[in-house]
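A quick write-up on the structure given underneath.
Only a single protein chain was left out; the remaining protein chains are all shown in position.
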Amino acid sequence: MAELITHSPILIIAIPLLAAFLTPLIGMASQKARNAFVVGSLVFVTFLVFALARDISFNGIHVYTLGAASPDLSIPTGFMVPVRIILEVDGMSAFFGIIWAIVSLAAAIYSLSHIASETGQTRFYTLLLLMVTGGFGMMFTGDLFNLFVFLEIASISGAALIAYRTKFADTQEGGFKYIVVSAIASLMVLFAIGLLYAQYNSLNIAYLAQVIQYTTLDKIALAMFLIAFAMKTGMVPLHLWFPDAYSVAPASITGMLVITSHACMYAAFRICFTLYGGVINAPVVGWIIIIFGLLTMFVGVTMAVYQKDVMRFMSYHAVSQLGYMWIGVGVGLAVLGNAELIATYGRDAMSGGIFHILNHAMYKPLLFFTGGALFHYTGTRDLTKMGGLAHKMKWTTILYIIGTLSISGIPPLNGFSSKILIYESVYQFHPILTITGIIVSILTLASFTKAFHSAFMGAELPEYKGGKEVPRSMIIGMVILAAGIVFVTLFPSLVVDWAIHPAADALIDQGAYINAVTGAIP
Amino acid sequence: MRRVTGWIVLIVLVAFLVWGVTLVHPFGDPDASAMDDYIIENSQEETGSNNVVAAVLFDYRGLDTLGEATILFTAVTGVLLLLRASKRKKETS
Amino acid sequence: MMEHIPLDFPFLAAALLVGISFYIIIFKKNLIKLIMGIAMLASGVNLFLVSLGYRAGGTAPIYTDVPEGTMVMSVPQALTLTSIVINVAVLALMLTMAIRIYRHTGSLDSEKSRKLKG
Partner (left out) sequence: MLTKIVRTVANQLILFIVIFGLYVIVHGHITPGGGFQGGAVIVSGVVMLLAAFSSQELKKSLRERVLTIVESSGALIFIILAFIGIGTVFFYNILVGTPIFGRIPAIGPGPGDIWTGGVIPLMNFAVGLKVIAGLSAVVLALALFSGGEEVEE
């Protein structure tokens, strides 16, 4: 068991990868065995992630040096600079890892019947496992170039999965847009990595954080990193591709794409707080992030109000919700370096933003899954053509209500706990942020109520009379996420103490991250 | 309007790029790099490979190469997935 | 030998390649041209990466039958190799999607083949 924990950072990345390489071979033999294999490997990975997270909360940061004589030999004996690729898992990485494990498991189970009538299922599951690998790699790596490689794995497999339903033209267009945006973003990341390498001749985040000077080149590199990752998360001036890509993917994949955008957000936080944390001009960068976060929040929700396509409607809400997280963490960044302000409200604002990531990662995939269930049942994504579905789809209706209440921040659901945390702390920084947040929240509730009314309420439409509730595996996938929501709703303080605060502290405490690598000189 | 915005973005971007690359160290004269020197000196002993680039690819930065192979695998799977027939020719069990 | 080349020529060439590719990406409507733009962007970034590691007068970092002397940095070369293969993969997938779009809409013009709006 101790061995398993020691090796778990790489096992969490390598086991989905191994499973992805095996899936085509197993898929040739039997479909049932393949499905069981995919779900089984994801369950095992989820277990490993939880074990690793538990160990981190007791023993601190995990460092794993690939190919060295021992896992914690991060720097060769008698040498000063890390040479090999180092995986570094701290509270923040583990937090994102847990989210990713749960959502990908739910998505895989949901897919079992959601794509049951399509061809090419074996390749679908192969790509799904590769996407899981890419996500975990992005979250766990401590090396910039490795981050780029895993970013590419996640985005290429994501693009192929978005275009999965090849018989529709819009899926191809959405996939194409996604891959173009990803390619440009990742090449910008690579250029920025080159700029850093040109000066410091290293790729390790912890080592770079120690030696970084904040020269002009570093500023250009920081701008490139931030633009690239903001582009990948759909921050507002660069959000036009976002609903196009998200609305056409199979619903299970849309749920996972939400978390890949969170992974890009994680990378942006890692760059701002850990890599540049010691030298960054925090108020300026913080304010830039806050202003664009506000725009994102507001534009997303106003665009969502007009949408008729259920998946597009939810995608715009995803854009809008991402704004809350940018604001929460942006306020934390703006006061970084000022220990007093961090203690009064900075840490709370960051905790609120991070808590909102957790909640969003539960309710947004859930809502996308219910949208997929509606599509599965009616064969259309157009809300105006639906109606009276509550009569037949009892489970979906209940799960949709849970998701709606949660996203609009209705007490006592989990969306409320994180939003109130953001509102309270951000108010002390600048009141206008809180006011905008509340207005956006009200608009969100209004538009979701309207969508609920047009899809579920009213008389049963004649064309949907003969249908049945969606298959069981789709419901199980949704119930996993709903259970997450209920858990967070019931025990908010437990979650905050064990997951949110360690994650926020991991971002603030840059020294611990550096020491875990460079302090291990024997 | 779109064209004007496009030109502004383009000009700002190119200006920053050219400015940026002139700040990089002169070509052919990088700063002393501890990591690269370590690898060049020790790769033969540690990995037994005469080709230092191969040693970096498969030993020092092995996970990158695994990721690279994975990306190729992903792309091949993706291409075959997208070019598949969307209807089954005969029903499989 | 290096004295004849103006100081930062490879870096400027990389910046120029990136600039031209951004021009293509921003202004060109044809999907194939867009893909070519991204291929050029990748080439520019790769050129920048590989020229970072050059040491004047250095030999390739391969010990088989090499004259004594300095060797150029090996890590940027490995990074470039990785990045080239990655871009091949991205291009293959992009071209596939472009072919699919052409099959569906009969056009490679990004304005005409557009189904999704707003």
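A, B and C label the chains in the order they appear, each numbered from 1.
Throughout what follows, contacts are C-beta pairs under 8 Å (C-beta built on N, C-alpha and C of every residue); 3 or more make two chains touch, one makes a residue touch a chain.
Just so it is clear, the structure is predicted and the values come from calculations on it, not from any experiment.
Every shown chain touched by the omitted chain in the complete complex is listed here: A, B, C. Between the chain not shown and the residues A:71, A:337 or A:388, the one that touches is A:71. Residue positions on chain C in contact with the hidden chain: 60, 62-68, 81, 85, 88, 92, 95-96, 99, in rising order.
On the side of chain A, touch with the chain left out of the figure occurs at residues 7, 10, 14, 17-18, 21-22, 24-25, 28, 64-71, 119-120, 122. The omitted chain makes contact with chain B at the following residues, 44-51, 53-55, 57-59, 62-63, 65-66, 68-70, 72-73, 75-76, 79-80, 83-86, 88-89, 92.
Simple rule for what comes next: only the chains that are shown with their structure count from here on.
Interface comparison, A-C versus B-C: the pair with the greater number of contacting C-beta pairs is B-C. Centroids of chain A and chain B (each the mean of its C-alpha atoms) stand 23 Å apart. One simple way to say how far apart two chains are is to compare their mean CA positions; for chain A and chain C this gives 29 Å. In terms of their C-alpha centroids, the spacing between chain B and chain C amounts to 10 Å.
Across the assembly, chain A contributes residues 145, 149, 152, 156, 159-160, 163, 166, 172, 175, 198, 201 that each touch 2 or more other chains. Within chain B, contacts with two or more other chains are made by residues 20, 24, 30, 33, 35-36, 39, 60-61, 64, 67-68, 71, 74-75, 78-79, 82. Residues of chain B that touch chain C in their complex: 3, 6, 9-10, 13-14, 17-18, 20-22, 24, 26-30, 33, 35-36, 39-40, 43-44, 50-53, 55-57, 60-61, 64-65, 67-68, 71-72, 74-76, 78-79, 82-83. Looking at the complex, you find that chain A touches chain B at residues 17, 20-21, 24, 31, 66-67, 76, 79-85, 118-120, 123-124, 126-127, 130, 133, 137, 145-146, 149-150, 152-153, 156-157, 159-160, 163-167, 172, 175, 195, 198-199, 201-202, 215-217, 220.
Within the complex, the chain C residues that touch chain B are 2, 5, 7-12, 14-15, 18-19, 22-23, 26-27, 48, 51-57, 60-64, 71, 73-75, 77-79, 81-82, 85-86, 88-90, 92-93, 96-97, 99-100.
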